[in-house]
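The complex appears here without one of its protein chains, the remainder shown in place.
A and B label the chains in the order they appear, each numbered from 1.
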Amino acid sequence: MSAATGRRRGWGFVAPALIWTLAFFIVPFLVMGAMSFATLEGRSLIWGLHLDNYVEVVTRAYLWRAILVSLEITLTVTVVSVILAYPLAAIIAFRVPPQWQRLVLLLAILPFWTSYVVRSYAWLLVLAREGLVNQTLMNIGLIAEPITLANTRFATVTGFVHFFVMLLTLTIYANLVQLSPNYRRAAMDLGANAFQTFRHVILPLTLPGIATGAFLTFVLCIGDYVTPQVLGGNNELTMPQVIMVQLGRRADFPLASALAIVMMAIVTLAYLASARWLRLDRV
Amino acid sequence: MTASVRLDALNHWFASFHALRDISLEIEAGEYVTLLGPSGCGKTTLLSVLGGFIEPTQGTVRIGDADMTYVPPAKRPTTTMFQDYALFPHMSLRDNVAFGLRMAGIARNERHRKADEKLDLVGLKADSAKRPHELSGGQRQRVALARALAVEPEVLLLDEPLGALDLKLRRAMQDELKDIQRQVGTTFVHVTHDQEEAMAISDRIVVMNTGRIEDAGPPLRIYREPASLFAADFMGEMNHIPARVSSDGAQTLLATVPAANLPSGEATLCIRPEALRQDGSGIALGEATVRDATFFGTHTRAHVIPVAAPDMVLVAHLPPTRLPETGAVIQLSVLPDDIRMFTKETA
Partner (left out) sequence: MRTAAWLYLILAFGFIYLPVGALVLFSFQDGTLPVPPFNGPSLKWYAEVLSDGDVTDALLHSLLVATGSSAVAVLLGFLAAYGLARHVLPGSAVMRVMLIAPLTVSYLIVGLGLLIVLNRIGVGLSLMTAGIGHVVINLPLAFAIIYASMGAQHENAERAARDLGASEAKVVILVTAPMLAPAIAAAFFLSVTLSWDEFIIAFLLTRFDITLPVEIWSMLRSGLSPRLNAIGSVVFLISVTAVLLLEFTVLRRRRS
């Protein structure tokens, strides 16, 4: 087999996937980019290099506020999720007997596989005015009146944290168990206590994994529509919610596209800011 | 710093697996002791018990005058050099070596000075700013040694420290380890499955099998006068000749040899290949036919078949000056001191 025929065959194998990605991802993406520079006059679309949509994003309060809200929620969720997931992953990796670890981990992330529309709805059950939390607190006499939990940022963050704690537990656990147990033994052997071992050895060694997981959380969280829509209500809107508003009521595709591009730009910035910590090839 | 170690009646079970059986052992301060045995013999478990990583089910560990059985690794005057070295990849060599001193709260300048001193001891002072991944296997092994020595332990525990190195480097590092041990004077306890390594570096070898100590003593004694058939075989190649002991001595198909201290019954007579002689001195073993012979530089190694026992194949190390031809007939003999005998019980 000559190099040339081999190469032609190689192309034959790769081509279908490439064409699919090109036709249904890259082209639509470019069209969306072009669309963000188009503008609507009445109901007719005018292509061109208009910056109207981007101007609108920075000048219209409900649009730029959505960016802020999204960023605030996403950062809160990322930080809280990492802080809650790390101990859970560490307990599974270091305290649970090895033969049980896989099972405990599997159980810890099983609800991860609930459809996420259903998962958000399930949190609504828990947090609603008549829901589980309020009823329980009232029954034990801690509160007299139901407190507002659903349709708040708290509810959105709770729903997100629930999801990402499971995701991060998985990635951090994977990181912890691939460390040689001798690192911990060596640190303790040399006189480090449990905290020092964590601070000087385990944490630095798992930092790339944490950064990767946190970045994944950031990307998935900032782009999600369902959780804020179901749990956050309409008191404050996130970027995906604002995009969906443009698509629904007003069919303003150019503005929706511009918002989508802005959202991507934010993710790209986040990536560049954290790139040196990330090991995306080791997810 | 150095201290003696005393193990008393140690027993350890992993679930139902009896990993250590009645281990009692005394190690003198400054001694270089090797725990030798096949994998699964309990040598690494024993080292972990010494290091404090495993609490034994029964028995006591004393280091110096203190009972250390339940003292955690951090508080023991021992340090362990791990098989995979466990160097912290995110720290420079200097920070690795200084880690124990840092944990002890020693000021930065002081601990860096000490770390450099130890790196100098292992010949890596110039590389103190490098990270472990920039080093070769042999260099990592040295850093691990420097790190373990930096906290000036009384006892250093080495878990197959040369296992990851290739043969030539391993032999070179053996000499260096022994040399460093002489300089620092610390008690070294070294786990290995390589009997040549054990002989090369140890003051004393402890041969282990199935959780038990089979034999313990200086290399020469263990090689020439092993206490058990297992120790005899593990230390090097050995010819087994079945024998029956009676009041006349041990009778074999080749000869009858004196066996004053042995009870009557079946026994195994052991002779090392290099103890089989052609010069006729000692006890005659009769004629044997050479089946094949291979030249090894220091000797020729021949498979020979005794005429009196055609089903038996013996390995003999013959002088390297001449390669015997296949089918050649030679006279075999052995000096009485070169024979070891084990009854079924002692085996």
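By definition in this document, a contact is a pair of C-beta atoms (placed from the backbone, for glycine too) under 8 Å apart; a residue touches a chain by one contact, two chains touch by 3 or more.
The shown structure was predicted, so the numbers you read here are calculated from the model rather than taken from an experiment.
Enquirer: Wait, the hidden chain, what does it touch out of the ones we have here?
Expert: Hidden chain contacts in the full assembly come out as A.
Enquirer: Of the residues A:V69, A:V82, A:A187 or A:V230, I need the one that contacts the missing chain.
Expert: Among A:V69, A:V82, A:A187 or A:V230, only A:V230 touches the chain that is not shown.
Enquirer: Just the residue numbers, please: which parts of subunit A touch the chain that's not shown?
Expert: Its contact residues with the unshown chain are 3, 6-7, 9-14, 16-18, 20-22, 24-29, 31-32, 35, 84, 87-88, 91-92, 95-96, 106-108, 110-111, 113-119, 121-126, 128, 130-132, 135-136, 162, 165-166, 194, 219-220, 222-226, 230, 240, 243-244, 247, 253, 256-257, 260, 263-264, 267.
Keep this in mind: only the chains that are shown with their structure count from here on.
Enquirer: In whole angstrom, what separates the CA-based centres of subunit A and subunit B?
Expert: Here subunit A and subunit B have centroids separated by 55 Å.
Enquirer: If we count contacts the way the header does, which residues on subunit B are in touch with subunit A in the complex?
Expert: Interface residues on the subunit B side: 51-53, 72-75, 78-80, 82-84, 86, 88-90, 99-100, 102-104, 147, 151.
Enquirer: Taking the touch rule as given, give the residues of subunit A at its contact with subunit B in the complex, in rising order.
Expert: Per the touch definition, subunit A meets subunit B at residues 180, 182-183, 185-193, 196, 200-201, 204-205.
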